[in-house]
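The other protein chains are all here in position, but one chain of the complex has been omitted.
Take a look at chain A:
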Amino acid sequence: MRKYIRTMYIVFRRLKEFLVNFIGQMMYFPIKFAILYFIWSYIYGNSAVDASYSFEEMLGYYFILAIVQTCIMPCGLAAYEEWETINSGKMNLYLTKPISYPIYMYAEKMGSFLIYMATGLLFIYVTVFVMQFFGVELVVRHTGWFCISLFMGFTIMVNLFTIIGHITFWVENVLSLRDNLWNIIKIFSGEIFPIAMYPLFLQKICGFLPFQYIYFQPISILQGKIPVDKIVQNLTVQAGWCLLLIVVNAIVWKKGNVRYVSQGG
């Protein structure tokens, strides 16, 4: 266990790099947010919108989404990194070390996730409570639930991309498959719209899949859209998905890494 904590610690040492990256991401935020503001103010200003989200809630949703994405998205690199590691023969380095590659990858991504989560949370609260950002309201007492849900969302995401990375053992090129996973996540995680606003059939499909637990559930918790008793229930389901994906990840890794061939170098 110590070696994985050490891996995470090494990532923490690169704090400055991650902070600069976070600021870089936030640079585009005003433009993206301005576009969203104009669209939604036009929609809510020109028609009687019969939806479960008010204008402020909608802005709040996209605002938190932008921050949460900054925290979670970098772990999508796991697939590309594994693809490159396998195809360049560098997997030898990991297979000869006394570590498990999937756990190593998880620990590494967790390091950056924790830095981004702390920075993001600070950014959200400063913007919303100090700057009174467009009247956006959050439920502060749900912060703990939000962090737990976000962490499990991260676990789901990193496992999905690691599994895609493992598929390189069979098909050699998984980059478009990875892009399609991004696309599936975009539709079913609540990136386009809050899932509660989707047509009923899409909501039903989302209910059977793990993707809504990546963005939609954590954001809804922080926005107070889910009652406390339902939060616990949802977190249990989310934990179930995490467990399932960890098991699938381990199985695919076990079956796949025996196919790995390298000529050394």
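We take it that contacts are C-beta pairs under 8 Å (C-beta built on N, C-alpha and C of every residue); 3 or more make two chains touch, one makes a residue touch a chain; residues count from 1.
Convention: contacts and distances are computed from a predicted model.
One chain of this complex is left out of the view, and of "PA2779 family protein", "FAD/NAD(P)-binding oxidoreductase", "ABC-2 type transport system permease protein" or "Short-chain dehydrogenase", the protein name its UniProt record gives is "ABC-2 type transport system permease protein". Only one of the listed residues, A:Tyr42, A:Phe129 or A:Tyr260, touches the absent chain: A:Tyr42. For chain A, the list of residues touching the undisplayed chain reads 24, 27-28, 31-32, 35, 38-39, 42-43, 46-47, 49-51, 171-173, 175-177, 179-180, 183-184, 186-187, 192-193, 197-199, 202.
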